[in-house]
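Just one protein chain is left out here, and the rest sit where they should.
Per-chain residue numbering starts at 1, and chain names A, B and C are given in the order in which the chains are listed.
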Amino acid sequence: MANEVFTSLHRVTYAWCTMGDHVYYGRYLDMLEAARGEFFRHLGTTFLQWQEAGLAFPVIECHLRYKTPARYDDLLSVDLWVIRLDRLHVEFGYRTLKEDRGVVLEAATHHIGAGLDGRPRRLPPNLVERLQPYVRAIAPTDQPPTP
Amino acid sequence: MANEVFTSLHRVTYAWCTMGDHVYYGRYLDMLEAARGEFFRHLGTTFLQWQEAGLAFPVIECHLRYKTPARYDDLLSVDLWVIRLDRLHVEFGYRTLKEDRGVVLEAATHHIGAGLDGRPRRLPPNLVERLQPYVRAIAPTDQPPTP
Amino acid sequence: MANEVFTSLHRVTYAWCTMGDHVYYGRYLDMLEAARGEFFRHLGTTFLQWQEAGLAFPVIECHLRYKTPARYDDLLSVDLWVIRLDRLHVEFGYRTLKEDRGVVLEAATHHIGAGLDGRPRRLPPNLVERLQPYVRAIAPTDQPPTP
Partner (left out) sequence: MANEVFTSLHRVTYAWCTMGDHVYYGRYLDMLEAARGEFFRHLGTTFLQWQEAGLAFPVIECHLRYKTPARYDDLLSVDLWVIRLDRLHVEFGYRTLKEDRGVVLEAATHHIGAGLDGRPRRLPPNLVERLQPYVRAIAPTDQPPTP
């Protein structure tokens, strides 16, 4: 039950690539945002619905480690979990893999609960509860190699 | 058989939006490119595979008519068909709808066959053949309203 | 006085490029938007100031003709003029040149005056007056070749 990981798939378009046939270093943040959006939809309340309820989750910090370049038409899987969770903060961890299981990107984004005026605002208990199963101290381990 | 239309779905992310809560006018071209990519995959040979065979399809012209703004988290459907097709050129038509069937965008992109050196190169007969069913003189009409 | 053209310069970054070492077809719309922003600043009232006064200029149509690909680090000049101007509409023409005067892009964007509620709103007379000198029936002609 605990130690859950949410996985979403993202196809690399030309719009994400740059000279030299690889994904531009900033476009991965577009992908991570799309992954978070799908994750919240999966949890049952979308970012749009939270916003309509007066709550936003601005990013205050992020960290990206680029391992292997992703290329045009790659189908990337983004594993997403929770690194840290308290009343005001949630930090997500991400690992992005190619179809051959090669690691493209390891990343973390740190968010704060905020009202629409930008002021800090506690994360609602029913959100914290739904995030809880995704908290894990360490990154998901690699699949054992296929024989 | 003829008059076919290919439809793909695209979720609006924050990355596509701009100030004022609507999709930025240039980001729709990212979406149309993603739609073309899915269409060629559906036809059986991806853009990447054509490129590996020495063929590219650069855009030489495009035309966009913005009807209703799309907004964050909208699930857009892009209908794609062929407006014009000859040995060197293919022009795609697109209509983008919201879930409520409101029209967001009407567009056309005009492509030329080209070698990797950029020189014009005939579209392969087996591509022309697969595009043929999607040729239509006029845009697809709206679905009759669901009762 | 009449037939004026406003010119702005734009350096191509990796962020604008895609696979194959050329500018992505949609990123030119980012550049045209930046050019319009500089043009309005030059006219004396920025888009931000118009917006603070309750007026926006949404794009309702655009048309792009791609002539020669621009590449990383190219310094592009965008010539901007007015194709059409009436009480509700302004249509801008653009021509983008490389430093060697090769034409990269010819484009037009058609805007409507709108209130912040999205409803059509007349362009203010003092804006129309300042746009008037930039109205021209035909695109600016090429510079005579330097000897």
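The definition used in the following text is that a contact is a pair of C-beta atoms (placed from the backbone, for glycine too) under 8 Å apart; a residue touches a chain by one contact, two chains touch by 3 or more.
Just so it is clear, the model here is predicted, and its values are computed rather than measured.
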* To do: Sort through B:15, B:80 or B:105 and give me the one touching the missing partner chain.
  => B:15
* Structure fact -> Which of A:42, A:63 or A:122 touches the missing chain? It is A:63
* To do: Could you tell which one of C:9, C:34 or C:88 touches the chain left off the display?
  => C:34
* To do: Sort through A:10, A:27 or A:121 and give me the one touching the missing partner chain.
  => A:27
* In terms of residues, what is the contact footprint of the unshown chain on subunit A? -> 20, 25-30, 33, 56, 58-66, 69, 118
* **Interface with the unshown chain - residue positions in subunit C** => 11, 13-15, 29-30, 33-34, 37, 46-48, 72-73
* In the complete complex, which positions of subunit B touch the hidden chain? -> 14-15, 17-21, 24, 26, 72
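In the analysis below, only the chains that are shown with their structure count from here on.
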* Could you label the subunit B-subunit C interface same or different, taking same to mean over half of its residue numbers are used by both chains? => same
* Averaging only over C-alpha atoms, locate the centres of subunit A and subunit B and give their separation in whole Å. => 29
* Junction residues of subunit A, two or more chains touched -> 14-15, 72
